[in-house]
Every structure is written in structure tokens, then in C-alpha cells.
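Here the structure comes first, spelled out in C-alpha cells, and everything after it is commentary.
Complex shown without one protein chain; remaining protein chains in place.
This part shows chain A:
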Amino acid sequence: MTTVTDAVTEAPATTVPEPARRKSPYPYWFILPGGVVFAVFFLVPSVMAFWFSLTRWTLFDQEFIGLDNYVQFFREPALASGLWHTLVYAVTTSGLKVVLGMALAVLLTGPILGRGFMRSVAFFPVLVSTIGVGLTFQILMHPTRGLINQALDLIGITGPAWLVDPDWALLSVAFVDVWQGVGLALVIYMAGILSIPGEYFEAAKMDGAGAWHRFRHITLPLARPATVSVILLSLIGGLRKFDLIWAMTKGGPGFTSDVMASVIYKQYQAGFYGLSTAGNVVLFLLVILIALPLFWFFNRKEDA
């Protein structure tokens, strides 16, 4: 590419038949400093994880024990349930972010005043400390005195005990995750919807298409790239979520809101480094197993 100009400027001077071998203005060593940091602190640990997960490990010495860590992981209900909770959490948060993000975006791209204000208000939680959000909602979700249940009382609904109810704990954290993250889904959808030419809607209107039809046959298909982004982003984020869950429930009550990331941390704290790393590998594989088919599926459909 750049060698084209090199060839033009230098061709007469050289005897080499091929384009002149002057140094490219884009040397590969530019990648090196960033690449080394990335390799040493991200790639090397990721690859080493597969080995360490097969050992009984104390950071100082390791003993090869084969697949024992994995066997233990899947045998112990407290650990294995983390896998299921992770899936429930990721799918719930992702689904709600898609539905609510799109609904709010349709609302805000409609004939409405104060659009910019509402977009800012909904987006700001994305930037706030997740620990701060978790601790705040821990108080707001207090079973009796919390603002949420007090408000529900006013309209005659007895709210659940949220974080202290084993059946609700995981979902409660997922709801807070959606509260914090829906703003990002909203701005992605708004960008997607606003890029749809207005004539499409006007033409459809003239043909007598109702609001639902316009949504179903124009907005929904043409906002597809936005949907793809929101799904991938929230699924990948949801599968590895740790800080919010740790701040709100620490995986409790019991193990009812333990996810992979909190299991990994607990095993690390307890000194079971091999087991913790096995959990990490399981999480890798889970993310790959979910993300790869989605990437493939979405790319394929876009080509078609």
C-alpha cells in the first residue's frame, strides 16, 4: 500500500526488481509496548489459567491433580448453582435492557418535550460507582422501611423482602443492574432509531399503517444493529458481573445469589486457588459458548 509511493520515488535508484525495501512508515514495533502489557497481564494469565485449574495450588507450589477441581466444582451444589445463577442473571438483565431500552427509546424519539433532559437523567447511573449504587439500593430495598416497599404499600401492594428473600435476592440485584445499565441501552437505541430515515415512517403513515405496524415493520427491523449491540454487551457484562452482587448480597442469603464471579472470589479468599481458577475457566468457556454463536448468528444474518 504505502510501498506504492515508495516504489514510485525510489524505483529508479534501486536495482531490486520488487518494490523498494525502505522501512514502512507503520512499523510493527508500535504495537509492541501496548502488546507486551496486554500479553503479560491479560493473555498469559488467561492461558496459564487452564494449567493452574488442574492443580492444587498455593501460589508458591502446585501439585497436578487432573480434573479434580472441575469434578469438585460440579459436585458441590453451592458452586454448581453459581453457573445456573449466572445464566439467569445474564439473561434477565439482558432481556430487560433490550425491552426497556427499546421502549424508552421509542418514547423519547417520539413527539416529546424534554428529551435531552430525560436522556441525561437515564444515562447518568451508568457512570456512577456500582458499589455506591449497590449500597444505596440495599437501603432502598429494605423489606419494611425501604423506600421501594413503602411506596408499594401506598398503592396497596405488599412488596417482597427483596435481598433477604432467597427467592428474590438474585432477581433484585438483576433489577438494580437494569436500573443502572438501561441508560446505555437507551442511548444505543436512540442512535439506532434516529438514523432511520423519517420518510419511511411518513410513507407508512400515508399507507395507513398504525403505530404498532410502524414499530413492528420499520423500527424493529431497522434498529437491529442496536439490538445486537445491546444483547451482546449486556450478556457479556452480565455473565461476568461481580461488583454489584458483592456489594448487595455477597452471594446470599445462603448461596442463592452466588454467581460465577462471586464463587471465584470466595474460593480465592478461602485459599483454594486451583478451584477458583477452575471456576474462572468454566466462566471463560461459558462466555465463549454464548458469545461465539451469537457473533456468528448475527453476522450471518446481516450478510443475508
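We adopt the following convention: a residue touches a chain if its C-beta (ideal position, glycine included) is under 8 Å from a C-beta of that chain, and two chains touch if they have at least 3 such contacts; residues count from 1.
In this section, contacts and distances are computed from a predicted model.
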item: Undepicted complex member, UniProt protein name, chosen from "Sulfur-oxidizing protein SoxZ", "Positive regulator of CheA protein activity", "Carbohydrate ABC transporter membrane protein 2 (CUT1 family)" or "Quinol:cytochrome C oxidoreductase"; value: "Carbohydrate ABC transporter membrane protein 2 (CUT1 family)"
item: Per the touch definition above, residue among A:Leu79, A:Val98 or A:Leu184 touching the missing chain; value: A:Leu184
item: Which residue of A:Leu54, A:Met102, A:Ala174 or A:Ile264 touches the chain not shown here; value: A:Ile264
item: Candidates A:Ile65, A:Leu87 or A:Met118 - the one touching the absent chain; value: A:Met118
item: Contact residue for the chain not shown (choose from A:Gly110, A:Gly210 or A:Gly254); value: A:Gly110
item: Residues from chain A at the interface with the omitted partner, ascending; value: 1-2, 5, 9, 23-28, 30-31, 33-35, 37-38, 40-46, 48-49, 52, 57, 59, 107-114, 117-118, 120-133, 135-137, 139-140, 142, 145-147, 150, 179, 183-184, 187-188, 191, 193, 196, 198, 201, 214, 225-226, 229-230, 232-233, 236, 239-240, 242-243, 246-247, 261, 264-265, 268, 273, 276-277, 280-281, 283-284, 287-288, 291
